[in-house]
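Structure, as structure tokens:
The complex appears here without one of its protein chains, the remainder shown in place.
First chain written, first letter: the chains are A and B, and each begins at residue 1.
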Amino acid sequence: VDTATLARALGAQLFGLESQEIQGVAALDAAGPTDLVGLFEPRWRAAGRHTRAGAALVTEALAHHLPAHTSRLVLADADAARAAWGRALRLLHPRPSVAPPPPGIDARAAVDGTASVHPSAAIGPFVVVGAGAKILSDVAVFAGAYVGAGVELGAGCVLHPGAVVLDGCVLGAGVFVGARAVIGSPGFGLDAQGRVPHIGRVVVGAGASIGAGTCIDRGTVGDTVVGAGAHLDNLVQVGHNAYVGENAVLCGQVGLAGGARVEAYAVLGGQAGVAGGVVVGRAARVAAQSGVTRSLPAGGTYSGHPAEENTVRLRRLVRLKRLASP
Amino acid sequence: VDTATLARALGAQLFGLESQEIQGVAALDAAGPTDLVGLFEPRWRAAGRHTRAGAALVTEALAHHLPAHTSRLVLADADAARAAWGRALRLLHPRPSVAPPPPGIDARAAVDGTASVHPSAAIGPFVVVGAGAKILSDVAVFAGAYVGAGVELGAGCVLHPGAVVLDGCVLGAGVFVGARAVIGSPGFGLDAQGRVPHIGRVVVGAGASIGAGTCIDRGTVGDTVVGAGAHLDNLVQVGHNAYVGENAVLCGQVGLAGGARVEAYAVLGGQAGVAGGVVVGRAARVAAQSGVTRSLPAGGTYSGHPAEENTVRLRRLVRLKRLASP
Partner (left out) sequence: VDTATLARALGAQLFGLESQEIQGVAALDAAGPTDLVGLFEPRWRAAGRHTRAGAALVTEALAHHLPAHTSRLVLADADAARAAWGRALRLLHPRPSVAPPPPGIDARAAVDGTASVHPSAAIGPFVVVGAGAKILSDVAVFAGAYVGAGVELGAGCVLHPGAVVLDGCVLGAGVFVGARAVIGSPGFGLDAQGRVPHIGRVVVGAGASIGAGTCIDRGTVGDTVVGAGAHLDNLVQVGHNAYVGENAVLCGQVGLAGGARVEAYAVLGGQAGVAGGVVVGRAARVAAQSGVTRSLPAGGTYSGHPAEENTVRLRRLVRLKRLASP
């Protein structure tokens, strides 16, 4: 696209050439004349001054840190620029960076005769699809993934290489499951005989994403739930019967014990943990590495182990530091 | 089974119909007339009042929080009810919720000619079984799992999809290995040339279970050991030459450094870590997210980083909170 069209699409004000052809997005130090770069973090200024990019998405405050040959697509502030940056990436890179198998069922896949696979779905080599599974339109199941008996994959779901969705689990439309993630593993409910049967499922809402290596246990009785639009990063652990609300965000290596509940729009920082039966309130923000041992009200910001209101905790830490000063 | 038979099997006192047919276990809000539900946590009371279940396993204290149409199988307290709940699940759901491949070797598996596979074992598609491996009776190896050269899988072992057991490792009878778990990865012993060879094995005792995505490194020299009846949750990391005693429990995302030792019946909460060469004593309980940097005596309860006796630590935290109060 040309710079003028791009600026319109991104809601940016253009300073520079209107008809410059832009073909992709690149990093400041790797870009060439047909690339768009982004400059909306102050620490990127040095790299900005030497970029060879044809155009830059930039904040007003940083617009003069670019060479003369780079057209500027200016946005008011960093938040606006970040949002436009995502739009630019989607616009200029509409194809996924990890190529799916071609539509149809690869001859080397093992698809049960009672499974239903939409003709537009792409099933890669060494994939297993179990009895009675339902795979809707435009689904991409990469090589080596496992789709258990009775599983339902909504339209447009993507399962990266080696992803495992065990029997009976249900994924809504457009769910992404990263490589080697496991959905529906038997939970960790133990008694004197060992692990008890886990007869529940995992149900994932539309548009949710599950990172690489993440594990979501099925419910003991009843379901483990991941709400629509929730995003789980890599290596997250979700215990049996946990609940993750709509649009909640769990960063890398977060752990939810069995029956933990994270309400909609809550955000948990990396390596944070939530104890069993505990509730993280709607839109609450929990700092990285926090340990949530009691339920947290909606909307606040929390940190520490046990997790508590962030400013209360920080004030106490400051006072303690003063008390302990030599 | 009918309610009278069920009550006898669970050691519960029956109040209600004796000949009501119960076919399965269900959640309070999803149950129907042929389902058994459980009501032994006070926070479930509200759901209990509106259940449509035919029968409920319930504590004396909560028995009146059920509708009239639900037969009561009453146990004295929550501990008794929880134990009976596990028995009910096993009784009413004898078949695994994740269906194994049929017995025999799938034509799409790659089984080395020198491996020995019992005729009753089930080997799924895309499984690899290496030279000299021994797979005993009633083993189930799900699709895509890897059984290395010389591995021994005891009778009744279950390897979920994509589980990896590398060369020479030995699993006792009835061991469960979750999807994408890795047993026998080369350990993290480093020297100036990089990773040193790790020539030891991993030996897992009978009845142990290994969660999805969990990694257990082989010993550098000598073995990494997981004792009989030990249970490891998902995404646990066990370093080279670590030792996990019989019936020990490691919750999700626990990490044991190389040479760490967790004695029998110890319980480590989620995301806890144990340093190299350190011993967690028999039946010790370590709170979630604790960092064990020195050996802990048997039987106590510990928390914090560095982990210490729990009540000592909590008392100090209370005093510090008071000192720091404004």
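By our rule, a contact is a pair of C-beta atoms (placed from the backbone, for glycine too) under 8 Å apart; a residue touches a chain by one contact, two chains touch by 3 or more.
This structure is a prediction, so every number in the text was calculated from the model and none was measured.
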{"item": "Absent-chain contact - pick from B:Pro119, B:Gly194 or B:Pro326", "value": "B:Gly194"}
{"item": "Residue in contact with the excluded chain [from A:Gly16, A:Gly54, A:Gly144 or A:Gly227]", "value": "A:Gly144"}
{"item": "Residue of A:Gly16, A:Gly130 or A:Gly162 in touch with the missing chain, whole complex considered", "value": "A:Gly162"}
{"item": "Residue among A:Asp138, A:Asp217, A:Asp233 or A:Glu263 that touches the chain left out of view", "value": "A:Asp233"}
{"item": "For chain B, the residues touching the chain missing from this view", "value": "110, 126, 128, 130-131, 144, 146, 148-149, 162, 164, 166-168, 180, 182, 184-186, 188-200, 213, 215, 217-223, 235, 237, 239, 253, 255, 257, 271, 273, 275, 277, 289, 291, 293, 305, 315-316, 319-320, 323"}
{"item": "Positions on chain A where the hidden chain makes contact", "value": "24-27, 29-30, 37-38, 41, 43, 82-83, 85-86, 89-90, 93, 96-99, 106, 108, 124-126, 142-144, 160-162, 176, 178-180, 207, 209, 211-213, 229, 231, 233-235, 249, 251-253, 270-271, 288-289, 320-321, 323-324, 326"}
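Here is the rule we go by: only the chains that are shown with their structure count from here on.
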{"item": "Between chain A and chain B, centroid-to-centroid distance (C-alpha), Å", "value": "28"}
